[in-house]
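My structure is below; once you've seen it, I'll send some questions.
With one protein chain withheld, the remaining protein chains of the complex are depicted in position.
Moving on to subunit A:
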Amino acid sequence: MTEVKEKLTKAEERAFAKELVQKIGELAATTGRKLRFMEVCGTHTVAIFRAGLRQILPDSVELVSGPGCPVCVTPDDYMDKAIAYAQRDDVIIATFGDMLKVPGSKSSLNEAKTNGADIRIVYSPMDSIQIAKDNPDKKVIFLAVGFETTAPTAAATVLAAEQQGITNLYMLSAQKLVPPVMEALLNDEEVHVDGFILPGHVSVVTGTGVYEPVIGKYHVPGVVTGFEPLQILRGLYRLVQQVVNGEAKVENEYTDVVKTEGNPVSMAITNKVYESCDTGWRGMGIVPLSGLKMKAEYARFDIEQVLPLEVETVTKKTACRCGEVLRGIVTPKECPLFAKACVPTHAIGPCMVSVEGVCAAWYKYGQGRFEYGK
C-alpha cells in the first residue's frame, strides 16, 4: 500500500451492511432451513460479538463458535506441565499474558507466580532471547501455544537463538493446526455446520490452499474473511451463495493480506523447526496430525526432551461445558455455571478465562445488552 486508496464512508458502510444482511436472509430462506456457519478463530468470535452480528442476522442464519481460541483448546495436561516447570528454581517461564489464568488440573501459572515462580509476560517470543541472555544460569522456557499464525514466530525464535549461540532457551510446544481440527469437527456427529468462516490471520501464513482438501472431501463451503463487520458479512454472503448453488470451495474475501500462497517464508521456517504430530484438544481428545512438535534436529531446544518431567493430571469433575462449547454443540448459556459461579473475574473454565473465549464473549457482550441464542 503505497498510496491511500478511496475508502468507504461510514454511511456507505452502514447502507451496504444493511443490504448485505437482507440479501443473506433472502438467499438463505430459499434453502428452507436454518444455515449454521462456524468461525474457527477466536478473533472472529470477538469481532462478531462486538459488532452484534448475531443479533442483526435473520433467523435463517446462525453463527456458532468453534475451537478458535488457542488458550481454550490447550488441555489441562499442558498447563500442568508448564506449572511443573515454572515451580523449578532453575527455570524462567516466558509466555503471552493470556496463559496465566488458564486453569490446569490443580492450579494455574498465576498461582505458581504468586508462590514465587519466575514467570515473565512477553509480547513476542523473541523477547525470551533477551531474557535468556540476561539469565545465563537459568533455563528460559517459552510456552509455544497458538495456531499457524504463531508457530512461525516461535520457530524463528529458535533459529535466531541457534544463530546467536544461545544454549539456555527452550520451547514447551503445543502448537495447533486448523485444517485437521475442521476435519475432526466434520467427523463429529454432534456437530452440524453448513460452512466455515475461515481464519483470517492463520490464512495470512498458510494461504488458502490448505483448506481445499477438507472443504472438497466433506463438500462444505469455506470463506476466508477479515475482521471488520462488513468483511464478515461479505464472507457470510459468499457462504450462503455457495450453499444455495450447491458449491463447496475456498473463497478469499480478505485479499488485503491473505494471498493464495500465504507467506512461504513463514511456512518454510515453521517446517524447518516443527513437524506435525497427533495432539490433544480440550473437549475433543486426540486429533490426528493436528499439532506441531519439534524436529529431532532441534531437540536441544525442546524442554520436554532436555528435561522430561513426569506430571500427573487428575481429571476433574466439574459442570464446566467448555468441551462442548468449543465444538459449537452448546452455547455458554446452557452451562449451569455461566454468569453464576463462572464469570471473567472468577473463571472456572478456559472459555471464560481468555478474552477470545466464547464464554467470555457471551458474558462481555451479552449481559443485559442483547438476547442471544435465537
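Keep this in mind: a contact is a pair of C-beta atoms (placed from the backbone, for glycine too) under 8 Å apart; a residue touches a chain by one contact, two chains touch by 3 or more; residues count from 1.
Note that contacts and distances are computed from a predicted model.
Per its UniProt record, the hidden chain corresponds to "Hydrogenase expression/formation protein HypC" from the list "Electron transfer flavoprotein subunit alpha/FixB family protein", "ATP-binding cassette domain-containing protein", "Recombination protein RecR" or "Hydrogenase expression/formation protein HypC".
Within the complete assembly, A:T149 is the residue of A:S65, A:S108, A:T149 or A:Q242 that touches the hidden chain. Considering the whole complex, the residue from A:S60, A:S108, A:S173 or A:N252 that touches the absent chain is A:N252.
Considering A:A28, A:C41 or A:C335, the position touching the chain not shown turns out to be A:C41 (whole complex). As for the chain not pictured, it touches subunit A at residues 1-2, 4-8, 16, 19-20, 23, 41-43, 69-71, 96, 98, 123-127, 145-147, 149-150, 152-153, 156, 159-160, 199, 201-202, 204-205, 208, 226, 228, 230-231, 234, 237, 249-253, 255-260, 263, 265-266, 269, 354, 356.
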